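Note that this complex is displayed minus one protein chain, with the remaining chains in position.
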Amino acid sequence: MRAQNDPAMSAESHAEILATERALARGDMAAAQRHLNLAIHQGAPEKQTNWLAAAIETAAQLQQRRIRGGGWRGFGVAVVGYLCLSLQQPLGWTLPLWLFLAFLLVPGLVGLVVGQQQRQAHLPGRSFWAAAKSSGWAMGLYTALHLFRLGGPQSDSADLGQELLAGTLSLLLFALIAGLAAGTVSAMVVRSGAKEQQA
Amino acid sequence: MSLYLDERDDGSCALYLDGDLQFDSRDEALYHESLALPALCLARRARPTGLRVLICGGGDGLALRECLRFPGVVHADLVDYDPEVVELGRTRFAALNADAFEDTRAHVHIADAWDFLKSADPYDVVLCDFTVPRRAEDTRVFAQEWYARLAEVLTPDGLLALNAVSPQRVPEAFWCLRKTVRAAGLSALPYRACIPSFRAHGYGAWGFLLASHSPLNASLLHDLDEDCPVSTRQTDLSRLWRGARFSRAERRLEQQVPVHTLQNGCLLPLLLNPGLAPSEQEAAQHPYDLNPLLRAIPILHPYHTRLMVETLAKQVIGTMSALDLRRLVEAVLRRAAALPQEVRTELTRLREFLSLSPMQLQVFGAWCGRLFVALVLLMTLANAIAPDNAFAKGSGAGAGAHGSSASVGHSSFGGGRGFGTGGGRASGGSFSGARGFSSSSRAGGSFGRGGSFSSSRSFGHGSVFSGHGDAPHFTGSGFRSSYGSGHAVDLEGVPRSSRSFFYCGSGGGHIHTYTVVHGGTAPAMAPQTHQSLFVAAKDMLVLDNGDVIITLSDTAYLLVTNGTVALMSDKNPDPLLLLYPDPTLFQNIRQQLEDQGLGVEQAITARQDWLSWVGWTSALLPAVGEDRKELTNLQDLDRRLHTAFDRLGNPPASAAATPPPAADEVELFLGCRLLANGDITIRDDRGEWLTTDGATLTTGQTHPAPRPSPPLLTAALYSILVKLDPDTTAALASDRHDLQLSETDLRALQQDLNDYQLLQRQNDSSYEVDYGTEQIPASDAISRTQKDIDQNLQETKRLQDDITHLTLLQERIQALQPRYKTGP
Partner (left out) sequence: MGQEIQELGPEWDARWDALAGQTAESGFMQSTAWAAFKRSEGYTTRRYGLFEEEALTGGASLLSYSAPGSEGFFLCPEGPLMPWHDPPKAREGLRLLARAVEQQAEQSGGLGLRIEPHLPPPRPSLMRNWTRAPIDLNPIHSLMLDLTLSDAEFRAQMRPKGRYNLGLAHRHGVTVIRSQAMHDLTRFYPLFEETARRQRFFAEPFGFFLNLGAALFPSGQAELFFAEWQGETLAAILVILFGRRATYLYGGSSARQRQVMPTYALHWAVMQAARAQGCREYDLYGYDPFGLPEHLYAGFSQFKRQFGGRRIDNIGAWDLLFYERLAASLVERLAAPG
């Protein structure tokens, strides 16, 4: 490694440079920046720290883009998935199959896509939220559209409030479950990626 | 102007003017902020201080409140012509309008807005807060001329805000208003807001218009919330611009509607006829076909329905033969200069023709089609114009409430005045009450070919089930509350009294092995009681076990099951007789069951789908629980309809439809006839005609020798005769009443004729006599009276024929009753 070949470097700053590089490889930009700061403080050569600072910045940008892009890609997958599901009503799929498709398969796919995309980012937390949001929104949209179309078969004005409430509650619950499923899968993918790399 | 203030226990209140909601204190801020603030904010951009405001209408002071709390307003004029509302504004609404009338900047004028504007100074902001027009004169303050006047008093940068109408409920009227404002030389920006209380009254999303001399577009509304110096209570100004987004299709309407001017007054018709595109070209293409013409007649009052207007038009045509056509044609010819040449020529020829022969309306139609069509239209409009005319108490055809049960009660529309029992009938000499049926349908009994069954088929078609889209809507009190509550219900969920039937054999596909008439082996099974649970048609019931019943009288009925038709009596669990399984009957029942089943299945699917999404909340929300209960009910009903369908079975393939009865026979029910000699003949399952005179029974070729008629059969036939009797009696009573009046009238007419003839003899022929409230030459009076007498004689003849026919029937029925009244 480059750091070892530099005779002018102190042992402390060398350790910090190494830590910086490790953090960078892990994808932990905050830790990398912290270690780099310490290295600079302990007098690491400017050439090297400049290079590392640039690397951190580039990596951070890439990471951001991946996280964001992963979210959109996941949303796209979810929309396509739920569009397919929209071909018929839940009962048309039969309830167990629909439950599997709507709450496991589609969110699972979303989780996989988002996780794959963000594998390099090494942030299970971020990718959990990205996948959860994509899948949750899509599920919410899907539910809302269908409920709107069905519209409560007998919307008595007296019951309208309750029917609306029932719809809203369903929408929230379904979005929550789908989000959780997608997030969990995504986080697992990212974590497994991180483990692989460490190994 | 009627004013009603609905004060509620919670301290809130709602103001109604002429029955229309003006505001509800619970959400009035939404309305008044949406009306006033956009205009004020935009005006303030051009002129931050010294704003002069004019409010037209709005005597409640609520719009005034919005203006006065707006910084920069130095002067506000309020013009309202209703002192009562203004007084309420000063007193009862003082708390609501924050004592707006006490403010020194506010100046209230009780005046007509037109008059006030005659001498008015310029204003920076004008708010028009008028009530939605209900009659023609209300539309004066929505006319192009009015907006042109407003444009004159508006400063160059001034803003005009209008309370419009609902773009959702009455889009044509809404876009007509925008077009009108633009025609007055202003730029107009439409927007809408959702006012919950308006919505609850069925007024739909509410529309407003912003107008100005300078161009306006929706982007001006984008940063309204940042511009607005005052806080709002209910309106989210940052979202107001969304209400200004209208689809292209909506905006396109503006090209199709006219501008509302004082002259053409087109706003009111547009308000009352949303979605109606009168196709006058169509009417012009087929001048003798009145149907497109009738469809083109606009609805003139919010209380009317299309069905009412069309029925009315038919009634009008029926009464027009009483018109004095010669006089009308002469009056038209006096004004004929304005008419096209060919119409004039035709009319002149028509006059010549009229002077030779008495006039029939049909002749008129053939001679001068356009005039005839115009006359029908004119008279129908004249009759439809006042709300009460189509609206005499109880005259409703049921269409208003449901829109689905049009065929029910249709025949008796029209305030109890019979129409449709013969063409000439409704002319001058009709005195009868509503007589919705002719003698032929009366004689058909309750379940014949032309009887109720065929009409109920059409009921099923026009009803909720065939409705639009995939989710049929039951009425609110429909199945949810009624079905499964132990009552029999009909299609619309209206509970009917339940009736129970007691008979042998209810196992699947059971076969009658014993009949009272033919004997056989009595079934081993004990008889059971079955409740009716679904009224599929007027006289068709579905029992809880799925058997189909057709009721014939209080005690007699037909049991249709497993390809057989059995004549049953309440008094005996065994069938009296197996009847000929007429395929028509089975086909009708099957069709009926199918129609109903289809509707129920659609309802089930709609509910199941809905519940698959929200069903899990049923424990939390009672309404969802109710949905679930209703689904169970519907599924139960569906199962029974299926059972009914299965159990109905098929008649033998060889069975053929029964030929129609002869002219002097009366069909009591399908396959049972009352013969001219008083015998009743029934077609049994072998296709043989059994004939009974009450005492003896002859069975075709098989048993040529007469044998005693079973008392149960006789009793059943008796009950059917008895049921037929009051209907005939009622019709007869009504006819006799009419005849008596007609005869009295005839005597009076003949007396008049004698008097006129005497006067003519005593004087010369141009001597003027009283003819009603007119004075006309005696010769004219004589010819007109003669025409009346002719009409009266025609009517009398018709009535006499009818009575003869009915009397015969009644006599036959009554003479028969003792013969058949031998039952146990």
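Odds and ends about this structure:
A and B are the chain letters, set down in written order, and residue numbers restart from 1 in every chain.
One rule holds in what follows: a contact is a pair of C-beta atoms (placed from the backbone, for glycine too) under 8 Å apart; a residue touches a chain by one contact, two chains touch by 3 or more.
Note that this is a predicted model, so its numbers are computed, not measured.
Taking every chain of the complex into account, the omitted one touches B. When the full complex is taken into account, the listed residue touching the unshown chain is B:316, out of B:316, B:566, B:579 or B:623.
Among B:339, B:675, B:722 or B:808, the one in contact with the hidden chain is B:339. Per the touch definition above, the residue from B:620, B:656 or B:730 contacting the chain not shown is B:730. Take chain B: the residues that touch the chain left off the picture are 1-4, 6-7, 16, 18-20, 134-137, 139, 264-266, 268-269, 280, 300-303, 305, 308, 312, 315-316, 318-319, 322-324, 327-328, 331-332, 334-336, 338-340, 343, 370-371, 374-375, 377-379, 381-383, 385-402, 405, 408-409, 411-417, 419, 426-431, 433-437, 475, 477, 494-495, 726-727, 729-731, 733-734, 737, 741-742, 744-745, 748, 751-752, 770-774, 784-785, 788.
Basically, only the chains that are shown with their structure count from here on.
Chain A and chain B have centres, each the mean of its CA atoms, that are 59 Å apart. Those residues of chain A that touch chain B in the complex are listed here as 89-91, 95, 98, 143, 146-147, 150-154, 156-159, 162-163, 165-167, 169-170, 173. Listed in rising order, the residues of chain B touching chain A in the complex are 200, 471, 473-474, 476, 478, 480, 603, 606-610, 612-614, 616-617, 620-624, 626-627, 630.
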